[in-house]
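With one protein chain held back, the other chains of the complex are shown just where they sit.
As written, the chain order gives the labels A and B, with residue 1 at the start of each chain.
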Amino acid sequence: MVPIEYYLILSVVLFAMGAAGVLARRNALIIFMSIELMLNAANLAFVTFARQYGQLDGQVFVFFVIAAAAAEVAVGLALIVMIFRSKHSIDVDQMSSLRE
Amino acid sequence: MLFSEAMSTGFFNLAPLVVLFPGIGLLFNMVFGGRLPEKVVGWVASLAVGAAFVISILLAVSLSAIHGHAEIVSVTEWMSIGSLHLDWAFRVDTLSVAMMLMVSGVGTLIHIYAIGYMHEDVRFKGDPTRFQRFFVFMNLFIAMMMILVSGDNYLMLFVGWEGVGLCSFLLIGFWYDLDILGRPSLENAKAANKAFIANRIGDFGFLIASFLIFTYLGSLQFDLVFAEVEHVAQPVILTITLFMLLGVVGKSAQIPLFVWLPDAMAGPTPVSALIHAATMVTAGVYLVARSAPLYGTVPAAQEIVALIGAVTALFAATIAVAQYDIKRVLAYSTISQLGFMVAAVGMGAYAAGMFHLVMHAFFKALLFLSAGSVILGIERGYHAMSHGKKGHGFHHTDDEVFNPNDMRNMGGLKDRMPVTFWVYLAGTLALAGIPPFAGFWSKDEILLDASLHYPVVYWLLTAAAFMTAFYMGRQVWLVFFGKSRHEAAEKAEESPRIITAPLVILAGLSVLGGVLNLPHFHTLGHWLEYTLGELRISEFSWLMAGQATLIALFAIFLAWLLYGRREQAANEPDALKKLLGPAFVVFEHMYWIDEGYAAVFINRYKDLARFLAEVIDGRFWHDWLHDSVLAAGFGKLARFLADPVDLGLIDGIANGLADLTQWVASRLRRFQNGFVRSYALSVLLGVVLILGYLLFR
Partner (left out) sequence: MAVDFELIMFFILAGVGIGTAAGMLLSRSAVYSALFLVLNFGAVAGFYLFLNAPFIAMAQITVYAGAIMVLFLFVIMLLGAEKLTPPEVLPWQRPLAVVLAGILILEAAYLLFLRTPGLGEIQMPGFGPDTSPAAIGAILFGKYLLPFEITSVLLLTAMVGAIVLVRPRKQGGGQE
């Protein structure tokens, strides 16, 4: 018997860790992974609620999120490859030309 | 509409047309006049007045068909304020129709004359574009004069009164920027202002009188006012009539407000004839006649009116004998003759006064127009002379000062301008009162009445009549007889037919006009009785008539002695001057009335104005109140606002805001650092803050 709050707080912790990773790390790949972590945290919350309310819709939503994440990773990694080709670096702090 | 049917019901409904026709004429000329030839403009204007004349005849016929009962044709309600109810209504009675006939009849002839006169005048002055404007003003004048004489209440009369005053102003100042030879000058504009301001003083009196009438008699409509007269105290009526008299002396150029009329001759000659001789200046006489029920109740007022008229008649006549300007002589003559009329209506001899008014309109219009013809002739001669001169290379020193109006430049025009001479002679004899010319009958009637009721007035008027005959004789000798005293007079030419034709008609009227009111018949007198009630009509007296005729003939003989018997040389002093000496100088300078007014009134007024300007406005208002009180106060306030408030507070806030913004910006700029992680950080910060807000709100 696990209180639902536990699942949810776990979801939040994972989400916060992912967010912190996005903010703290400079490596674009790690940032990407952190984003995946955050998506996972959200998925966990979805599934928890689906379980609580006895509905399948939450799980279907997670399915969509996984699909979107896959698409995002495919495009994102392609971008990173492109950026690495031109800048020879995946440090996001190097990608600050938007400032000017 | 069948004519016979109209005869039975009358043409009274056509009354508004007497105003409408000239109105249409002026609008037409205003809109299209610029694109039409001069002839069309002139004839449209003349026809408009002629149409008004026809309507006036129809009204007169209708009126006689119903035995002269007054008809009131109301067009529309004008105003209804409290107890004041006024209609825009035309009063068709024997008095107003007599005036309408005179105004439109003489007006038509003068309009026709003006077609020829202005054609030459605008070319002589060098601005032909003003031809159209002249006829617009003239039509406007006729329309206003018609409102004046046909209005059914004092306010409508006042509208016309002011309207003709305006037209007078516009037409006196017609050549507002040019002098008589077309050189730049402001004299005419000044004359126009003088006329306007003098009239304004009179209008003020009329206005006060109207207010008093409304206050004490409860209405402004003639019938209602006159019905109330009996119920009002004599002093009130006296006050009303005296204030009204102020209007009369202003409009009809009587002492003391006559000074504007001589200067008004600055207007083109048709204007002098129409406005300043025949019609507008008689409005004062008409007003007294119209207000007969008011004056009838206060003999004191009547006496004052009669005396003012008589004194003016003599006074102006004495000035006229010493004038050189042909139009100025006629101007003073007009003042003098207006004095006759005012004296007549003052004495209660309304029939005689109105009779003289109409006769005077004929012969004075004739004289003015003839004088205009003379002036044109001289101008033509002057023109020919200057052209001839250019060929010879001969320089004339008189060029700069040549005055075509000056009788000293004339002489001997009898042969060169025969038509003008004969009609001028007819006018002169009519004015001098030689039987059987028109002026004889009317003047005789006035003198007769005066001799029976007001001996003082009689003697004054007789002296004036003597003077009249003398100055007219002098004028005729100087202008038409003898040798030409100037080259221009030698080359003078007769005027074209369009100018002489109206003169001939007017001359006919001046000769035969007397039949209108012959002794024993008194056609005009009985006609007016329908309106003015039972009139005092004095029976013809051979003694009086003979006496007057002899006096006039003697005066003309005297004039011949002085001016005709021996020819006057060009630079010789006036013959009368030798005879009268200083008195002549007094006359010549018009008793220094202008100067006297200038010293007594105008300069005092200017002093007052200067006092107000310099002391009250300048020293007190500006220097002290403005500079010391207001300016200093404002200065202190401004300094307070400027230094502590503006620099300290406002600028502090403004600069503070700017500094704050700059500071915030410099801080905020760090966020815009181009690092995507920082942006993401702010997103998370937003998430945390919003969630915190939602939780702890």
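A few remarks follow.
Rule of thumb we're sticking to: a contact is a pair of C-beta atoms (placed from the backbone, for glycine too) under 8 Å apart; a residue touches a chain by one contact, two chains touch by 3 or more.
This is a predicted model, so every value here is computed, not measured.
Mapped onto chain A, the footprint of the missing chain covers residues 1-10, 12-27, 29-30, 32-34, 36-37, 40, 43-44, 47-48, 50-52, 54-57, 59-60, 62-64, 66-75, 77-82, 84, 89-91, 93. Residue-level contact of chain B with the missing chain is found at 673, 675, 677-678, 681, 684-685, 687-688, 691-692, 695.
Basically, only the chains that are shown with their structure count from here on.
The distance from the centre of chain A to the centre of chain B, with each centre set as the mean of the Cα atoms, comes to 102 Å. Chain contact summary for the complex, chain A toward chain B: residues 19, 22-23, 26, 92-93, 95-100. Listed in rising order, the residues of chain B touching chain A in the complex are 672-677, 680-681, 684.
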